[in-house]
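Removed from the display is one protein chain of the complex; every other protein chain stays in position.
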Amino acid sequence: MSTDLETGLPSIRQIQNLIRDEKEVEMKLLTNDLLTGKIRWQDQNCICMVDHYDQPTVIWRQAIAYMKPKP
Amino acid sequence: MSTDLETGLPSIRQIQNLIRDEKEVEMKLLTNDLLTGKIRWQDQNCICMVDHYDQPTVIWRQAIAYMKPKP
Amino acid sequence: MSTDLETGLPSIRQIQNLIRDEKEVEMKLLTNDLLTGKIRWQDQNCICMVDHYDQPTVIWRQAIAYMKPKP
Amino acid sequence: MSTDLETGLPSIRQIQNLIRDEKEVEMKLLTNDLLTGKIRWQDQNCICMVDHYDQPTVIWRQAIAYMKPKP
Amino acid sequence: MSTDLETGLPSIRQIQNLIRDEKEVEMKLLTNDLLTGKIRWQDQNCICMVDHYDQPTVIWRQAIAYMKPKP
Partner (left out) sequence: MSTDLETGLPSIRQIQNLIRDEKEVEMKLLTNDLLTGKIRWQDQNCICMVDHYDQPTVIWRQAIAYMKPKP
C-alpha cells in the first residue's frame, strides 16, 4: 500500500469533488449508524466528516456501506 | 491495486451489461439494507446506483451481499 | 489479482463440480439470508445462483458464511 | 495467493491434526451460527465439516470467529 | 506488510497527534461498542486506548467504525 490515493478512480474523484464543493452527504455504516455532514479529507484508510458544529468524525473506509450526496 | 477494472471477470462484465442496458437491480447489503435502482458506474471500490428520482448512492463493494436483476 | 480462478483449490473445484452436476445448494450469508438454488458460475469475486424460476442472484464471496449441498 | 497452504503455521497444522484424528469440533461463525462436526479438509478459502449424518458443510474462513475442539 | 506505519497518511498522523496531545476520543466499533479514552499507541494492526483508570484496551483496526475527538 503506497501513500498515494488512486485519484483516477471515479469513487475517489467523486469524493474529491464533494470535498471541494462542500456538499452535504449521508454515510451509512456497517454498524447501521447514519452520519450526516461535509467531507473534509480522505486518505486510503479513512474519510473525515464534519458535522454542523464543525466537529470531525474520522470514518474507517472498511466500515462504510454507502454514501448519498444530499439532494 | 491498479486503476484498471478486471473486465475479463464475469461479475464485472455482468455489471457492465446492466449499466449499458439500464436494467433495474436489487442490492442487498451487509447492513441488511435493500437498495433498488439502476447501476450508473462501477470502479474497483464502489458501485453507483441511481433511484427513481435519479439520486445517486455510492455503494462500497465491501458492503455488498448480493445483487438480483429485476425480472 | 489475476483473472484466473485457482482451480487447484478443493473449494473451487467442488463448486465447479456443483455447477457441472447442477446440484441444489444452500448458501448462508453473513446477513443471515439463506439462499437456495443451483450454482451457474463462479469467478474470483462472486458466485451466481439461480432459483426455481431461473432467476439469477449474484452473491459476493465476501458475504458467504457457508454452503451446504442439498442431500 | 498461491495454491499452497502454509503448513508451517500452528493454526493450519492444528487443523491438519484435527482432520487426521477425526476429532469433533465446534465452529462459531460471524453469523452467530454454531456448527458441530468433524473437519474433512481445509484449503486457503474454506474449511469443510461433516455432521453426524456425514453431510458436508463448506465454511468460508472469512466467516469463522472461533473453533473449539470438543473435550 | 512491513513494520513501518505510513506516517504520511493524514489518518495516521492525526492519531499520532492525538497520542502526543493526550486528547480524549470516542471509538465506535463494528460491534457497536463505544469506547472512550486516550490513545496510547498505534501500529499497523491495532490502536491502544487507556481509560480513566489507566487500563489499556487493544483495539483491532479491522473492528473500528469511526473515531471522534472529544470536543
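Here the chain labels run A, B, C, D and E in written order, and each chain numbers its own residues starting at 1.
The rule is short, and it goes like this: a contact is a pair of C-beta atoms (placed from the backbone, for glycine too) under 8 Å apart; a residue touches a chain by one contact, two chains touch by 3 or more.
Only a predicted model underlies this, so the values are computations on that prediction, with no experimental measurement involved.
Touch, as defined at the top, links the missing chain to these shown chains in the whole complex: D, E. Within the entire complex, the positions of chain E that touch the omitted partner chain are 1, 3, 29-31, 33, 35, 41, 43-46, 48, 53, 55-60, 62-63. Residues of chain D in touch with the missing chain: 6, 8-12, 14, 28-30, 32, 61-62, 64-69, 71.
Criterion: only the chains that are shown with their structure count from here on.
Contacts with chain B and chain D are shared by C.
Minimum number of contact steps separating chain A from chain D: 3. Rounded to whole angstrom units, the spacing between the C-alpha centres of chain A and chain B is 19.
Distance from the chain A centre to the chain C centre is 33 Å, each centre being the mean of its Cα atoms.
Contact with two or more other chains is made by residues 29-30, 62 of chain C.
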